[in-house]
Each structure stands twice: as structure tokens, then as C-alpha cells.
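Step one of this worksheet: look at the structure below.
Left out: one protein chain. Kept in place: all the others.
And then chain A:
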Amino acid sequence: MVKEIERTGIPVVHICTVVPISLTVGANRIVPAIAIPHPLGNPNLDGNEEKALRRKLVERALKALSTEVDEQTVFEN
């Protein structure tokens, strides 16, 4: 899906836990997620902490989306 959407000219950020698979399938902008059963959150945290974590992920993804890349890039920070 990442590749098909990008083919139309729209940049895509792939938020995903297993970064190596994302690299193998050819995503260009990758943001590492939390864990496979809960990629975008962490049920072990309390509500406020989890919200902050989720916000951070979304912000990182938006930053990645607006960053020019010339090769597959993993946005760790």
C-alpha cells in the first residue's frame, strides 16, 4: 500500500514495528512503532503518559512526511 500510494506522487510515512520488513518491502520514510500487538500505544503506561507517547509518534511521522529523502530513511528521533 505504501508503494502504491507513493507511485501516485503522494509521500507516505510507514509507521511500523518491524522496521526490517518495511525496509525489505521498500518504504522510503519509516517511523518505528512501539510493539506488534500495540504499534501506536502502550497499554502498560497510564493515560497521560500514553497520550504523550502517541502524540510524539504522530509528530515524528509528520516531521518525516515533510522531510526530503533521497534514500530509505528510518526516523528514530
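Rule of thumb we're sticking to: a contact is a pair of C-beta atoms (placed from the backbone, for glycine too) under 8 Å apart; a residue touches a chain by one contact, two chains touch by 3 or more; residues count from 1.
FYI, contacts and distances are computed from a predicted model.
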Options "Sugar ABC transporter permease", "Glycine reductase complex component B subunit alpha and beta", "ATP phosphoribosyltransferase" or "Aspartyl/glutamyl-tRNA(Asn/Gln) amidotransferase subunit B": UniProt name of the undisplayed chain: "Glycine reductase complex component B subunit alpha and beta"
Options A:Thr24, A:Asn48 or A:Ser66, residue touching the unrepresented chain: A:Thr24
Contacts of chain A with the absent chain, listed as residue ranges: 17-21, 24, 32, 34-37
